[in-house]
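The chains shown are only part of the set, and none of them has been moved.
Chains: A, B and C, in written order; residue numbering restarts at 1 for each.
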Amino acid sequence: MKLAVFVSDYRMTVDTLERLKPEKMGIILVQNGVYHASVKEKGKTSSILDSSADLFALKEDLETRGIDPASIDSKVKVVTFGDVVDLIFNDYEKTAWL
Amino acid sequence: MGKLTIGCFASLVGSTNLDFAVKLAGAALDKGHKVDLWVSGNGTMLSLQDQRAFKDYSYLEKPVKELMEKGLNVTACEACAEARGYHDSNTLEGVKRFSMDWYLGSTFDADRVLHIGGE
Amino acid sequence: MATTKLGFIVQRPGYKSENPKLALTHAIASQSVEIYLDDEDEVTCDVAFIGDGVLNCIKDQKAVENYQLNSTESHIKMALLCDLNIFVCKEDLDKYGLTENDIVLDANEMGGDLEVKVVPYEEITKMMEEMKHLLFF
């Protein structure tokens, strides 16, 4: 299965993400999920960035929170709403909003 | 071109869940996809007519109307709406109201489903 | 004739938000979806409780008595009556020290035959693979 997972929170209250083991996974950081791409706690980046999944963060949601898209972790690709549509249709088969 | 069914359940005006759903729907329509938007739970607040535009609150009535003109199909969960005091008589023009089976029906031939649950 | 399979995954406890309950009521709505479809086409729904979502399955929920609100328990029973597959993750029950004695298992008293399936997480992964679309609550 090819799965696009949307992460919309910074503090996650579910442990689903680490349990999903699809053949191909993309993690799309949206809303407060975008902090995973930019914020370090005590110098450490979010454990989500250690994932082997392809990582994306929504430009609009970064900017809304005062985060310069150019400043985020290099593992994460900045995407627009249009890009998200293409990811959903072209690169993955199913979606999960955690 | 495909069909995307979006379901939006959690909805806080002032959060960006409904905003996200509406913007994603717009982006998909712009790319020529067909889009169904199902709002249930508190998401049904999208369907109430005559919401006032303030810069401090999400104001989605206008963008939703514009997207419906471009073909966006919006349906609200009838029971969820009624429970909140949203009736046929005060529903935004163009928004349909059906039982939950409408959402499942929409997924039948959808190429992709994005269900925005969460909290 | 075609079938679209939906997988409903409930990962949070109930009552804080409506979502776990709405997962069940939407899944149950598969019983009447044919009015939107051609003859013999159908949409089926499997429901899985994982993580803290398994707390929804604890039995004897007195939501009507305390909040005049149908309990999640009653919705699980209704789903069983409609012959929906209900999976509960065994590892997560174990984590909480919950056994089959502690959770809703059947809707026998309402005449239902189907039982809740307590299964290893691996089976739920398999279910997710088989579904056309996934809906996480």
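Just a few scattered comments:
In this section, contacts are C-beta pairs under 8 Å (C-beta built on N, C-alpha and C of every residue); 3 or more make two chains touch, one makes a residue touch a chain.
What you are looking at is a predicted structure, and each value in this text was computed from that prediction instead of being measured.
Although each kind of chain is drawn only once, the file as a whole records copy numbers of A x2, B x2, C x2.
FYI, only the chains that are shown with their structure count from here on.
One inter-chain figure worth recording: chain A and chain C are separated by 28 Å, centre to centre, where each centre is the mean of the chain's CA atoms. Each chain gets one centre point, the mean of its Cα atoms, and the points for chain B and chain C are 25 Å apart.
Multi-chain contact residues of chain C (touching two or more other chains): 12, 132-134, 136. Across the assembly, chain B contributes 112-113, 115, 117-119 as residues in contact with two or more other chains.
Across the complex, chain C is touched by residues 1, 3, 13-16, 19, 21, 94-98 of chain A.
For chain A in complex with chain B, the touching residues are 6, 8-9, 13, 30-31, 60-61, 64, 80-82, 84-86, 88-89, 93-95, 97-98. For chain C in complex with chain A, the touching residues are 9, 11-12, 50-52, 121, 125, 128-129, 131-134, 136.
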